[in-house]
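Shown here: the complex without one of its protein chains, the others still in place.
== chain A ==
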């Protein structure tokens, strides 16, 4: 299904490279073609949902190990994956795929937004998960219940 899309994607970089290099030497990857409608889609999504992940595939069927890892982290954290998580499958929307990279100034997928703020990709999520910061962020936004204390006074 995605063959045509990936085939055209594969053809794109070289032609784009020439034009972008010629016009925009040494700028960031953020100067492409983020349309107003895609920008609005992204802004609506990240402002109307506390937790948004732009990923490859779906939470049930991630199409990439990095996207899968982010889903696993959120599951381990106890996020209600049906209720509290909004995901976009960027493999199904080429405009969103390039648009989100430009919007976040971040060249790779997955991308996680919490409360409208770009948090990072897989590596950063893993770091935040291991350090305990992710739990604090999720609790703060009401996305997970706080962990009961270790010695609860029963």
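Just so it is clear, a residue touches a chain if its C-beta (ideal position, glycine included) is under 8 Å from a C-beta of that chain, and two chains touch if they have at least 3 such contacts; residues count from 1.
Following the convention adopted for this analysis, contacts and distances are computed from a predicted model.
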Just go with whichever of "Ras and Rab interactor 2", "Signal peptidase complex subunit 1", "Eukaryotic translation initiation factor 3 subunit I" or "Bola-like protein-domain-containing protein" UniProt uses as the name of the absent chain.
"Bola-like protein-domain-containing protein"
Touching residue (missing chain; options A:63, A:84 or A:115):
A:63
If the hidden chain were put back, which residues of chain A would touch it?
2-3, 6-7, 9-10, 13, 16-17, 20-21, 26-29, 56, 63-66, 91, 105-108, 119-124, 127
